[in-house]
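A protein chain is absent from this complex, but the other protein chains hold their places.
Every chain is named by a letter (A, B and C) in the order it is written, and numbering of its residues begins at 1.
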Amino acid sequence: MPSPIRVTVWNEYRHEKENPKVAAVYPDGIHVALAGFLGNEADIEVRTATLDEAEYGLTESALDATDVLIWWGHKAHGDVADEIADRVAAHVHAGMGFIALHSAHYAKAFKRLMGSTCSLKWRDDGEKERIWNVRPSHPIAAGIPEHFELEQEEMYGEPFGIPEPDELIFISWFAGGEVFRSGATWQRSHGRVFYFRPGHETFPTYANPNIQRVIINAVRWAKPTVRLPDKAPRADALEPLAR
Amino acid sequence: MPSPIRVTVWNEYRHEKENPKVAAVYPDGIHVALAGFLGNEADIEVRTATLDEAEYGLTESALDATDVLIWWGHKAHGDVADEIADRVAAHVHAGMGFIALHSAHYAKAFKRLMGSTCSLKWRDDGEKERIWNVRPSHPIAAGIPEHFELEQEEMYGEPFGIPEPDELIFISWFAGGEVFRSGATWQRSHGRVFYFRPGHETFPTYANPNIQRVIINAVRWAKPTVRLPDKAPRADALEPLAR
Amino acid sequence: MPSPIRVTVWNEYRHEKENPKVAAVYPDGIHVALAGFLGNEADIEVRTATLDEAEYGLTESALDATDVLIWWGHKAHGDVADEIADRVAAHVHAGMGFIALHSAHYAKAFKRLMGSTCSLKWRDDGEKERIWNVRPSHPIAAGIPEHFELEQEEMYGEPFGIPEPDELIFISWFAGGEVFRSGATWQRSHGRVFYFRPGHETFPTYANPNIQRVIINAVRWAKPTVRLPDKAPRADALEPLAR
Partner (left out) sequence: MPSPIRVTVWNEYRHEKENPKVAAVYPDGIHVALAGFLGNEADIEVRTATLDEAEYGLTESALDATDVLIWWGHKAHGDVADEIADRVAAHVHAGMGFIALHSAHYAKAFKRLMGSTCSLKWRDDGEKERIWNVRPSHPIAAGIPEHFELEQEEMYGEPFGIPEPDELIFISWFAGGEVFRSGATWQRSHGRVFYFRPGHETFPTYANPNIQRVIINAVRWAKPTVRLPDKAPRADALEPLAR
C-alpha cells in the first residue's frame, strides 16, 4: 500500500473569529471543515495550519513534510510575509502540489506562481452559481456531473487575470449574468497548481458533496511525482568540443 | 502612418566596464549595440537605460512611455530592487511588451512573470549553437531560415525551469550534446513576453543578422494592443437576482 | 501600401433558399451579409463561394488565391466531399487562415483541423446571449467591450468537444443557464484557426457591430505570414557522423 498523501490545509482563520455570520457556518474554521472530509479518505493524511501560528505553521520542515498544500485566505493576504510566500512557491517549484481556493486567487504565493494580476470582478449577493464541467475526463472532474448548482455564492466574474490555463476544467454561470473560469490547472517547475473558485466564507459551500469531491480529486492529482531541488549547474560537454 | 513603437533597451552594463574581453566586443555596452540596429527601423523609436542610472532609468513615467522593454542582465540581478522588478512586472500586466535576452532568464522581473525557477544548465566554452526554427509561421520567425548557426556561444541546457510556453519558436542544438528551448512566448495578463536565449557578453552574437531580425520581429510582436490598469471591481448584477 | 487580404466567404447557402424565415433575415444569403461589411474595409478584398458552385467554389486555384477562408455551414455538412474538406485543411496547413462560424463547428474541414468531436449542446429558443471578452489584449478582441449582448440567439452549451484552445478569447453566458467557449484559436501546421460561435441563421446576428468587429479583426489576425508546402525530406547531416 502506498504511503498516504500528506496534506496541509492552510487557513487565514480571521473571518471565523471576527464575524458571527461566518462563525455560524464554520464554527471551527474553514480549515477544520476542509480537513474533516479530507481526513475521511484512506489515502490522505491531513494537518492544518493558520496565520496566527509561528511562521504560520509553514516552516521549512512542515513544507518538506507536505505533499499538497491547500490555501484559503481573504482579508489578510498582506499579513503574509514575502519570505514565507516565497518559501511556499519554492516548495511548489520543487514538486509540492498547491490548491488555491476561492479568494486565494489573491494570495501572495498564488500570485507569485501565476506571474499575473489574478484580478477579477466580484459581487457578494449570494446568488445562484452553476458550475459546468468542461473537461469530464480530467482526474479532478472524476465523479462530477455535467453541471451542478450552488444556491448561494459570491460571484466572481471575467476577465480573470490568469495566464492561459494548461487545462480548463470548470466554468461557472452566475444568475447575475457573469461567467468565470472556476477550475484550472498550471504546472510551475515541478509542481502542480489548481485553482478552484467556490468557497465564500458566509455560505456552506464546503459541505457540498460535489465541492468535496473536486477537492479530494485535486489532492490526488496534485501529489508530487518528484521532489527536486532547484539548481543551475555548470555541465561538462557530453560530446567532444572542437578547439 | 501609425506612431512608432517606443522601445527601452535596458542593460545591466557592468561586464562591459569591468572585463576587457567584453569591452572588446561591446565597447559602448550591449544596450548600445541593441539600440543601434533597432533604431535603424523606421517604425521603432529606441532609448536605453542602465542599472547605474537613477531608478535604473525605469521610473513610472519612463515605463508609461515604453511599449516594449528589452532586458539584458547577468551578474547583478540581485542589485535590482524588488520594488522596481515589481513595477516592471506591473507594466507588463497592463500591456507593455517584455523581451528577456540570454542571462535575463534569471532577471527578477522575468522570474516574477514566469512564476517558476527559470533555472538551466550552462557551459561557457564558446561552442557551436544551431538554432532550429520550429514555428516558421510565427511573426517572430519571419525571414528566419529553417536553422542557422552561431559559431561560438555559451551553452544553455535543459531542463529549463519555465512554464510550458504558449508558443515554442526556437530550439537550440549545441555541439557539446545539449538542447534548449531558446525562443518562447507567454501572455501575462495583458502583456506579451518573449524569451530569446542567445547573446553571451563575450561573443558578437548581437551583430548576427538573424539574431537582429528575431529581436526586431519580437518588438513588433510584443507591441501592446491595450494598456489596461489592474482592477478588481465590485460589479452590479446584469440580470435581476431573486430575493 | 501592403496588398489587401484576400478573403473567401464560403456559405452552404441552403437555409436561405428553403426557409422563408431565414430568407427574411438574409435575403441574399449569409455570405453576402458577411462579404458586405468585410468589403467595406480598405485592406480586405472579398469574394464569396457556395456549396452549389462547381467544386463549391473551392478549386485549388481559388484557395491559392485566398488568404483567409470564412466558413458557414449547417444542414449540408455531409454534402461536402471528403476530398474538398481535405483540400481546405491542406491549404490551412500551408498557411491559409480559417474562420469557422457558428454551426461550422461541425464542418468537415473544421473537424479535420481540430481532431476531436466538436460536439456541443444546443437549444434554438432565441434566448439572450452575453459574450464576455476574457482576453481583451488579443488582436481579435480589439475594440470589443468587456461584454456585449445578443438579444436572441441559439444556445450552444458545454461541454464543447474541442482541444484545449491555444487562446480562449470569448465565453458566452446564456439566459437558460449554460456557458460556452465562444471564441478560441488554434494553430494547425502553418495556419491559424479561429472559431466564433454566434450567427444562427434565423437571427440578424451578423448585423451586430461587435460581431462584425470580431470577424474583421479575426481576418487580420488569421492572415498568413508564410505559405509553405508540406514536405518530409531526407536531410543530409549538418555535422560529421562517426562511421
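Throughout what follows, a contact is a pair of C-beta atoms (placed from the backbone, for glycine too) under 8 Å apart; a residue touches a chain by one contact, two chains touch by 3 or more.
This structure is a prediction, so every number in the text was calculated from the model and none was measured.
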Checklist entry - Pick from B:R14, B:R181 or B:R197: which residue touches the chain that isn't shown? => result B:R181
Item to check | Of C:R47, C:K121, C:R213 or C:R227, the one touching the omitted chain in the full complex | outcome: C:K121
Checklist entry - Contacts of chain B with the missing chain: which residues? => result 130, 132-136, 146, 157-160, 164, 166-168, 171-174, 177-179, 181
Item to check | Interface residues of chain C (partner: the chain not displayed) | outcome: 82, 89, 93, 106, 112-117, 119-125, 127-128, 155, 157, 161, 163-164, 166, 175-178, 186-189, 230-239, 241-242
Checklist outcome for this item: Omitted-chain footprint on chain A covers residues 95, 130, 135-139, 142, 147, 166-167, 175, 187, 189-192, 224-226, 228, 238-239
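The working rule: only the chains that are shown with their structure count from here on.
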Next on the checklist: What's the farthest chain from chain A if centres are computed as the mean of the Cα atoms?
Outcome noted: C
Item to check | Equivalent interface positions on chain A and chain C, same or different at half | outcome: same
Item to check | Geometric centre distance via CA averages, chain C-chain B, whole Å | outcome: 33
Item to check | Intercentroid distance (Cα basis), chain C paired with chain A, Å | outcome: 36
Checklist outcome for this item: Going by residue number, chain C touches two or more other chains at 130, 135-136, 166-167
